[in-house]
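In this view, the complex is presented without one of its protein chains, the others remaining in place.
Entry: subunit A
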Amino acid sequence: MAQPARPPTGYPSQNGAGQQPYSNGPVQNQLMHSSDGQGYSPSVPGLYSHQTPAKVPPHQTSGQYNYSGSQNVSQLNNYQGPGQTLNRPPVAPFSGSPVQQTGPVPQVLLPALQNSAAISSAGSFPPGASPPVLSNWQYSQTPVSQPVGSQTSHLAHVTGTGSAQPPSSLSGNTKPPGNYQYAASPGGPPLQNSYMKPGSAPPPVTQPLTPLHPPARPPLGPPPVGGPPLIRPSTLTAGPPNTQSLLNSAANREGDATSAASDGSVVQNSYDAIEGGGLMATPHPSPAPPNLKMNRSVGYSYPTLPPGYQNTSPPGAPGMQASALQYPDGSKHFHQPALGTNHLTASMGGLSLQQEGLRPVNLLQERNILPMTLLKAPVPNLHEDIQKLNCNPELFRCTLTNIPQTQALLNKAKLPLGLLLHPFKDLSQLPVVTSSTIVRCRSCRTYINPFVSFLDQRRWKCNLCYRVNDVPEEFMYNPVTRVYGEPHKRPEVQNATIEFMAPSEYMLRPPQPPVYLFVFDVSHNAIETGYLNTVCQTLLDNLDLLPGNTRTKIGFITFDSTIHFYSLQEGLSQPQMLIVSDIEDVFIPMPENLLVNLNENKELIQDLLRTLPQMFTKSLETQSALGPALQAAFKLMSPTGGRISVFQTQLPSVGMGALKSREEPNQRATAKDIHLTPSTDFYKKLALDCSGQQVAVDLFLLSGQYSDLASLGCISRYSAGSVYYYQSYHHKHNPVQVEKLQKELKRYLTRKIGFEAVMRIRCTKGLSIHTFHGNFFVRSTDLLSLPNVNPDAGYAVQMSVEESLTDMQVVSFQSALLYTSSKGERRIRVHTMCLPVVTTLSEVYLGADVQAITGLLANMAVDRSVSATLSDARDALVNAVIDSLSAYRSSVLSIQQPGLMAPFSLRLFPLYVLALLKQKAFQTGTNARLDERIFTMCQVKNQPLVYLMLMTHPSLYRVDNLTDEGALNINDRTIPQPPILQLSVEKLSRDGAYLMDAGSVMFLWIGKNCGQSFISQVLGVPNYGSIPQNMTHLPELETAESIRTIAFISWLREQRPFFPILYIIKDDSPLKSSFLQNMIEDRTESALSYYEFLLHIQQQVNK
């Protein structure tokens, strides 16, 4: 339930994103006033609330919902859960001021819902929103924040216990504003007035959220959000004028007031009202006509509704929800009048969107095609009610948001159809359902989801196979509202992303304990690099943060030409080393004590980690028996499964799996004959064995010379591990890599982990899965075996249309990830996405998601380079652009215009493909070393789309003239939002300083004539000449410039789970070439400039 107690502990560990939300909550109100008004209003449900006033009365209860996530206990009243008793007291207050509170509330809910829809589409998980609190029911929304260290997901129970809550609830009531903005509502009445004023500057609230999920923001923006609030207006968004909104809001308020007055009802009852909504049974979201009218009259002024409403509504929940986005509780698409309004506005927004989308763009004429803000995922053209329930595009994204009806149409469009998934992403909140029966379709085993239709109260129709299923008795009861007979209100049907606690049917064996085995290379070469110090120290520091429970086991193996095991038997005064020199037939020297319980033997383990770096300093052994060491590790792990982390610094040279150097430096330039395929099957086979025993192998390659990553990488690729590569790692000569290793290792050790996982992807009948991309082993046509799953892994799936999708309005995709958490719970995380089906080519182009297409093409190109050649892959990439644009030209454009015409949705396609061609994985020329190229390919395959796009096409900002104009406000921090510049040297000026954000690295380039003030006040050095060569940190100075710059950089960093290193470079820095290499629009020795590339494409297209 309410997690109030929790947040502080768990969240901090999370990625930056997760943390903020909480902090935001309280602050928000203040922010609102202070803020520029730029906020992304979408997140704030409250804003929209006014629209719904008419309908309000029934919904008053919204406050009661805790969905809204307001963690404050007060809201919990309704929930009987553990917290309940505690909470109850608070209830009284509510009832006491029923009128005021209730009145606003209902409205709030509706709007919230609407908002939520918008939000959900946006995909951002609002940080602040606390999960729905269903105390008694197992349905607890835990903030699943992925906080690395602490597995938050498990927190759910904890949170559920009401112990912490009571106080919180009280506090919530008394000081509404303080806790959550939403929480404020309890205090409601008094606050209202004050809030109302702020209303004029509505959006701020949302802002906090936005930073977290930057990409997501845009989608939210358009319809719901008032145009003005958006700081950086996305190209698509056309917000309603503020003034309108204000007016409307005023009107709404009145309406609310009246409604409120009318609602005298007790809060508890209100639940029913809310959920019942009246039309329980109606399966389809049919907006109530009256509402529509209402809306029209109102105009779409969502944004205006300021905080005031939210505050008024005790539940605050609604707002929370909205912020929570994905979990719009009460809002069932089925009924709710409010929806109608949303729909209307949405459709209006949609119109403008469409027109914009259909406008062909002449790429040759539009020089500045790059949007000033990060590109967001397109919003599927769905009924608003459905869209608001849809899965967050960060988690689940399709290359074509309008699915073509037939394979023929798809072929005609010449665009790839596929999904990009980030299924285990750290989420700031996630509803978790514990229920003895998990409702699934009886024929296709689909989990019940928001896109099924209820034929009546007792039957539901699967949206994937269209079978009609019975609703089990237990499902009739809604734990959220404690109402019987509302299956469509259950959290399962309200959330596109949800997690189930799996009962024992989902276990083949008892859930395994978390087992971590570390395998270190201690040959002479490895000792030279000095990595062991860093790794052992980082491990020591994070030993307590390893995800796990009392059953966690840990073990160590080191190897050179022999294999060393460490016995950590209890009672030993120091670890005992056992050496196995028979590497042809590896055996385990002792049956137990090699993998020991972490908590019971912590001292011995710490002792070992402290002595390990010194133990081999005199080693002269240069051979490396990686293969046998891996075999030994596998044998050690196979009874339990778990994670093996291998640190390797050179080419394995003895025993099984020995490799020979295949790199020929002189031939790097020729794209032929480079060795991208493994030279031996040993690692692949071992990986398959590992996969069978639920063991994953993560490879850290720290190597100066060629180490044949193409062969070694297989060990991770097929066992669902990950690969890290630190080129030329050396503790003295390469301090930057050391820091990178430290940061990445910390993230690696502390991030959430899922064991013995499988992921299945289901899709509506007629679609079928063609190919998977990522690190895993494919066990069946739709089933991936993932011995480990981590929150930083992304997957891509190519789809094909097998049977034409006639008569279908929408299709759905569902991914279900079954895993064992580090706490030993079996869980299922389900994501469902719903997309419309279209019949014409122009609609297909309209819905194209250029980033997803680029991501999928990159994955396909990696496959192509391995199976054929690199130049084939490059040609295929170029042809993808040419084919799609010429198909567009010949089939969609009625008037043949000169120039290179592209649909608006694909206007960045040539740019992104050019970026791919210039990326390390696919570039030609002598720059890329073979291992580096292969590592980049691994990343393409394994990274989530957001990071892949940043890596491919970095964002460039000018930072020497940051201003607060358009800045975001988060937690009292002002975060400037400079516009994104095109990646061309033309945009660089010698008197500026530029920040390039390439995902895992950032470059800060200082121009030669950069303003003295910037150099002294941000870099803290007197002049340009005194900027040190290897500067990677900005000093924290007290100047405004410094604060702004640091705020901006740390804001960028907080959005991702890993820690991008900042390189400060000058004209003469060795890293300058890496910086300039990312200048994608410029010509390089071996690649075309953007304009030349366009000309080339035009030539081909017009042929």
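Quick note on the criterion: contacts are C-beta pairs under 8 Å (C-beta built on N, C-alpha and C of every residue); 3 or more make two chains touch, one makes a residue touch a chain; residues count from 1.
One rule holds for everything that comes next: contacts and distances are computed from a predicted model.
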Per UniProt, the name of the complex member that is left out, chosen from "Myotubularin-related protein 9", "Cornichon family AMPA receptor auxiliary protein 3", "ORM1-like protein 2" or "Origin recognition complex subunit 1": "Cornichon family AMPA receptor auxiliary protein 3"
Full-complex contact with the absent chain, from A:S800, A:S886, A:S1016 or A:T1032: A:S800
Omitted-chain contact residue, chosen from A:I769, A:V850, A:A873 or A:A998: A:I769
Touch with the omitted chain, as defined above, among A:Y447, A:F500 or A:Y718: A:Y718
Options A:K684, A:K823 or A:K918, residue touching the unrepresented chain: A:K684
Those residues of subunit A which, in the complete complex, touch the missing chain: 677-682, 684-685, 688, 692, 718, 768-772, 777-781, 783, 800
